[in-house]
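Shown here: the complex without one of its protein chains, the others still in place.
Here is subunit A:
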Amino acid sequence: MVEIMEMMPLMLEGMKTTLWVFFLTALFSIPLGMVACTLRLSRNRALQTLMQAYILVVRGTPLLLQLIFIYFGLPLVGVRLDREVAVVIAFVVNYAAYYTEIFRGGVLSISLGQYEAAKVLGLSKFQTFFGIVLPQVVKRVLPPVGNELITLVKDTSLVYVLGLGDVLRAAKTLSNKQASLVPLFVAGLLYLLLIAAVTFFLKKTENRYDYYR
């Protein structure tokens, strides 16, 4: 127990990194996913192709490689980013691609009949989308969005490759120092706690949108 208390300052220091990577990514990737989804569903073929290419590249390469390319590769073409900025850009661009597809799935899941019914009732396109389609999409995409958020918590550990100290790196350092597995176990518990909190928040949100049951 004393051992565990001793390791907490460094662990919490690492937790800070894990948390800001998580929150900033969640904050920016979801809106970016919405924008990208709108472009992906637009009638413009060029935009569609562009978005498909973006999704293919981002989903088709490991996030770890994307981090390395953005931080070490971009300076070759004159773009120098700080470690933190590179991390946020890589994570946001990566996660937005997955959100794009989740949102697209949500929009496509609304049956055509509803659009026809809205038209018959004389609703404008704007009213149809924001009044009829979007509220249903939000409800339907919540579970897959939650999945991504939980994956994101664990993916934050990839920041070690740019030298940022997250919980897992702190645990590895302590594990080396004490020559024991206990710090890694504690790191596991911290992740579990964090994800339990995210899960709780997701459940609350789902309940809030469950007004027709």
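The rule we apply is simple: a contact is a pair of C-beta atoms (placed from the backbone, for glycine too) under 8 Å apart; a residue touches a chain by one contact, two chains touch by 3 or more; residues count from 1.
We take it that contacts and distances are computed from a predicted model.
Trainee: Tell me the UniProt name of the left-out chain, picking from "Small ribosomal subunit protein bS18", "Chemotaxis protein CheA", "Amino acid ABC transporter substrate-binding protein" or "Diguanylate cyclase".
Mentor: UniProt protein name of the non-displayed chain: "Amino acid ABC transporter substrate-binding protein".
Trainee: Out of A:111, A:178 or A:207, which is the one that touches the chain we can't see?
Mentor: The single option touching the absent chain is A:178.
Trainee: Have a look at A:9, A:31 or A:62 and name the one touching the chain we're not showing.
Mentor: Touches the omitted chain: A:9.
Trainee: Of the residues in subunit A, which ones touch the absent chain?
Mentor: 6-10, 13, 45-46, 49, 68, 72-73, 75-77, 83, 160-165, 169-170, 172-179, 181
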